[in-house]
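Let me begin by presenting the structure, written as structure tokens, before commenting on it.
Missing here: one protein chain of the complex. Every other protein chain is in place.
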Amino acid sequence: MGSYILRRLVGSALVMLAVAALVFFMIRLVPGDPVAAMLADAGSEEAREALTRKLGLDQPLVVQFWKWFTGLLQGDLGVSIFGNNQPVSTILLEALPRTMSLAFLSFVIALVIAIPAGILSATRRNTATDATVSLFAFLGLSMPDFWLAILLIIVFAANLQWLPAIGYVPLSEGLWPWLSHLILPSIAIGTGFSAIIARMIRSSMLEVLRADYMRTAASKGLPMRVQMLRHAFPNALIPVVTVIGIAFALLISGAVVVENVFAIKGLGRVLIQGIQNRDYPVVQGAVLVVSAFFVLSNLVVDLLYAVIDPRIRYS
Amino acid sequence: MTDKDLIKRAEAELREAHDYDPRDPLFGLTRDELRGDRLSRRATLRLLAAGGALGLAQVLPGLRPQSAMAQGKMGGELKCAWAGVGEIVTLDPAQIGQVLQFQITSNIYSGLMHIDNNLVAQGDLAESWEISEDGLEYTFKLREGVTFHNGDPFDAEDVLFTFNRSRDPEQSVHSRVIANVAELEKLNDYEVRFTLKQPQASFLTKSLERASGRAMTIVSRGGLESLGTAQYGLTPIGTGPYKVVEHQLGQGVVLEKFAEYYDPDRPKLDRITITPVDGVEPLAAALEAGDIHYVGGNPFPTQLIERMQANPDLVVDIKPGPGFQSIWINPWHEAMRVTDFDKPLEELKKEKGFMVRLAIAKALDRELFIKQGLFGYGVAAHGTINPAMGFFFDETLADSSEQAFDPEGAKALMAEAGYPGGAGFPELTLQTTPNTKRAGQVVANILRQVLGITVTVDPKDFSIGIEEFNKMEIDLRLGGSGGDYDPDDGLVDWMQTTSKFNGPDRDKAAKSFGFFSEAEADRLIDAQSVAVDPNARRELVRQANAISSDKVACAFLYHPVDVLVHNASVEVPEEARIPGLHELDRISLK
Partner (left out) sequence: MTDLPAKDLSEPDIRPAPSRLRASFARDRKAQVGLVILLAFLLVALLAPLIAPFDPNAMTLDMMSSPSLTHPLGTDDLGRDLLSRIIWGTQISLFVGVSTVALALILGVTLGVVAGYYGGWADMIIMRYIDLQWAFPNFIIAIYLVAVFGTGLLNVIVAIALAFLDDFARVARSMVLTLKEEQFVDAARVQGFSDLRIMFRHILPNALAPIIVQATVSVSYAILGEASLSFLGLGVRPDTPTWGLILADGRSFISQAWWLGVFPGLAIMLVVLAINFVGDALRDALDVRETGP
């Protein structure tokens, strides 16, 4: 087990290294001149050259990469070349809590919908309830998150005016302002995800219900409710852990689009704006952070699963 | 408001308009100075020469210098949305590249000069100034007792510091704005003297203007040193009416009244929040819900205008906008080739490439475009000179230009060029930005309907698009200019062989110019730049404008309108209504 963990850690580190190189060199293929974008209408020839020099864009690629990489190891992701030379790490650190808040709330919403739905449909298998839950799960799975986001804006922001249509307010300004800005985007992201978890819970509950210890519990005459919530449900959650890695991918992909609908400047919006501005360091940093999280969450899930499920052995 | 009304209104403003030409030698003189005793002999002569125009300005109501700014309640918080933008990237004048940024900094910093609502330069930190006989030396007396937001006193050293920072291309992107300055001397703590390399009539209104000039917007040395450039770009320190108390990228800027501002009557408001709002629906929802009082930033989405006008809680104020948008036609493209514009129009009209260019320009049904593409809010353009320039705008050009809408003529030209009904004509790509995609689609549709040619719209992010345009690697491009207050902004910047947008990065061996080059236009534009008499200048501008229109420097499309939308609870006095700017220090809550 110890060597497995070590191998996975080293492996993940190597993957991140390769990711960094890939991200750096591929974006240099992107057409477009960041200097022109920055200077907009104000650019004179001299200003242009000065800026190119200052950003090191006139140096050979390998030199640029070495500089960037050695900086990276010290936690320096470079400075944004669009606007006012903000350190990329600052931009990402500002964006991170927004995306994390969004991901967290989406996750909560997904669980709040999925757990009762999954339990309900498993315990009432093949009834109308099961069919209804299943249909809604399919609908949730099939609905594009950005469309749901638009529908939510039409109804709750534009017509009813219950919730703000865009923006983000940090938690430090109060629970409700924070929450009110995140509810709609979180529903947009969380709905599809809840469908996946609900189906997962349902099928693993069904498997668990057939297990020996459930028969024991039933023979002891425990009430149905206790059987389900004490015994069946916690065991059914084990396989759900495996989808958390996938969950992260879904949440991030969802966040990229939904953040742009709700104008929340999280990682996704930073990424898209970076692409639009040809802001190399920002795009690099954003993609790197996203993939670092992704690699990390996969690693954690693998390790967690190894701990939870004794059937898996590692050599 | 239909475009007919708009034109009527533009015409009305034209009648009231006077010469606010920044390049005009008179333009630098404030009204105080015209009355004062420090007027130079040279200025007096010029005043006499321009007497008609200025006399008119003095007499007409609304154009009189605003003396009273005492009205307007003090206090309150104004919630602003900055439209069409996700974040205010920087507030450091040295880095600013967008109008929506200096709309904000104009309220945080001071300059030596600042234009007023008639686009006349007024002293800001400059209390008074003198211009030498030869027009090369500008001596400024600085306002005393001014402090920065961090408490540092302002004096001549700060002017020097700003100057040295701005002329260094490594530190500022606006070094060219003051390239004509040979020397800046500190005479004493409150007096400085600029020496120019050549006379430059627009020195006061362009180079020293606090908002759009950006090179001599006074920055704080102490602030830069204590905060560092990156943080200074977010929460800068200036001497302006408001100080920045908070700025989170993507969330917005919070401004608070600067109690030590030099003018005790300003600012009125205690606190201003500026939230970037990217997206049309959220903007409308926020305005209607009363969450937002006032909209600045990128041009207000035209599809919302009628909806906002119908709302009694909101005020919509529309003025002619200072700018133009065109379809740029690559003269180096095989089917639209014109390699020499220096021949009589009749000669040019015999060339196939020119026929196609002219056909495209004639095919533009500008009225339809404005209806469909702009929901009725815009003015048909036939040249770079826009209706906001009032005195210089030539309304007769719409009829007299070769470019005037004429579908039959356009079709005939295409047929004569060998493409009857568009048959055999190559497919063209019309480059736009993501924001102008919709307008591009309307243009493509009009060209297809009238000429039978296929035009594919290709929205590219600004950075890529401008690069291709600068290299002249385009077929057609939809683009143009904003913030054009002076004929120079339209003519010098766009219509001369050496204009800064005229294909600066093209392959100069293969392409002797970018999109247009005409010797007579070049000469007229040079001449109008230094013309002393406004009426004479107007005539030169008119001629240059007509040549660029007739010879199809580009196919002119429309002039935008300047739309201000705010809550009825907000008091926006006339002197706060500078096209393209937001004078938040003069705005108050009722």
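Quick notes on this structure:
The chains carry the letters A and B, assigned in the order they are written, with residues numbered from 1 in each.
Methods note: a residue touches a chain if its C-beta (ideal position, glycine included) is under 8 Å from a C-beta of that chain, and two chains touch if they have at least 3 such contacts.
Keep in mind that what you see is a predicted model, and the values were worked out from it rather than measured.
When the full complex is taken into account, the listed residue touching the unshown chain is A:Ile252, out of A:Leu92, A:Val133 or A:Ile252.
Interface note: of B:Asn118, B:Thr275, B:Asn298 or B:Gln441, the residue touching the hidden chain in the full complex is B:Gln441.
In the complete assembly, the contact with the undisplayed chain comes from A:Asn260, out of A:Gln64, A:Ser89, A:Ser194 or A:Asn260. Interface note: of A:Phe146, A:Trp178 or A:Tyr305, the residue touching the hidden chain in the full complex is A:Phe146. Although one chain is not shown, part of chain B still touches it, namely residues 279-281, 284-285, 301, 303, 307, 368, 371-372, 434, 437-438, 440-442, 444-445, 456-459. By the touch definition given at the top, chain A reaches the unshown chain through residues 11, 15-16, 18-19, 22-23, 26-27, 29-31, 138-139, 141-144, 146-147, 150-151, 153-154, 158-159, 196, 199-200, 203, 242-243, 246, 248-250, 252-253, 256-257, 260-261, 271-272, 275, 283, 287, 290-291, 294-295, 298.
Convention: only the chains that are shown with their structure count from here on.
Centroids built from CA atoms put chain B at 42 Å from chain A. By the touch criterion stated above, chain B contacts chain A in their complex at residues 86-87, 89-92, 95-98, 169-170, 172-176, 214, 229-230, 232-234, 248-251, 275-279, 281-282, 284-286, 288-289, 291, 434, 461-464, 466-467, 470, 481, 500, 504. Per the touch definition, chain A reaches chain B in the complex via residues 31-34, 36-47, 49-51, 53-54, 79, 82-87, 90-91, 94-95, 153, 157-158, 161, 164-169, 261, 263-265, 269, 273, 275-278.
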